[in-house]
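Excluded from the complex is one protein chain; the other protein chains are retained at their positions.
Our next item is subunit A:
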């Protein structure tokens, strides 16, 4: 840089002055041809629909009625409506509670505790419990929803544990119950991640701590957990992403109710579009979801790279 400012008139060295560099990227025409299918399909099937969905967020499109065919661009109208929509703010708050409480904290913590508890367990017990946890993760959302609706209904096991057979936990503590169901279904995945990470904690590091006289709690808090920190971050983010998109479970269990208590953004967007026919507004809510997901995804990718 400094050289260039001192001698601005000196011409750049000619390309032909030396032998040609062989390590530059070269373009082959055949590669364009081979890339063409992806080059056509990716914009056609992904980028265009996404752009179209973003555009729809700024229209007055409706599912039925006059504006279902003759819709038009309405500019900031949808955004202005959203900013004055109390249900939107309620939904944002519920989403945050659900995603952080159930996803980032709940399922990660559950998976971590399971993995640590099973680390020293008898092999048979470990196989059985981890098998069940993984089964919970692989179950289809409908099954998970049914299991938890049954458990949380009046006179179900949860009501029995509350020693009040008339209680209706799913109605009284809807967000708590769907959060528990979500954490329960994701814990198996978190547990697999933590089991693998725990196996990588060097044994002699723990032994060194033992020889120093550290108690098992001290070894856990001061050696094992710091060692697991990257996995905890990864798991928390992954669980956040998976929870954020968990439309099915909540829709099947509560459909956003009662009184919007579990109305997370994806559910709200669906309801606006397909129950209240406001497809344009629904698309705008979808855009908000995409922005949040993209932000979370970027954090995930960034953290994954910076650790290397």
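Note that in this section a residue touches a chain if its C-beta (ideal position, glycine included) is under 8 Å from a C-beta of that chain, and two chains touch if they have at least 3 such contacts; residues count from 1.
Everything that follows uses one rule, which is that contacts and distances are computed from a predicted model.
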Listed names "Aspartyl/glutamyl-tRNA(Asn/Gln) amidotransferase subunit B", "ABC transporter ATP-binding protein", "Sulfhydrogenase subunit delta" or "Ferredoxin-NADP reductase", with the criterion being the UniProt name of the chain not displayed: "ABC transporter ATP-binding protein"
Residue among A:117, A:150 or A:205 that touches the chain left out of view: A:205
Option touching the unshown chain, where A:193, A:223 or A:267 are the choices: A:223
Touch residues of subunit A, complete complex, unshown partner: 202, 204-205, 207-215, 218, 222-223, 226-227, 229
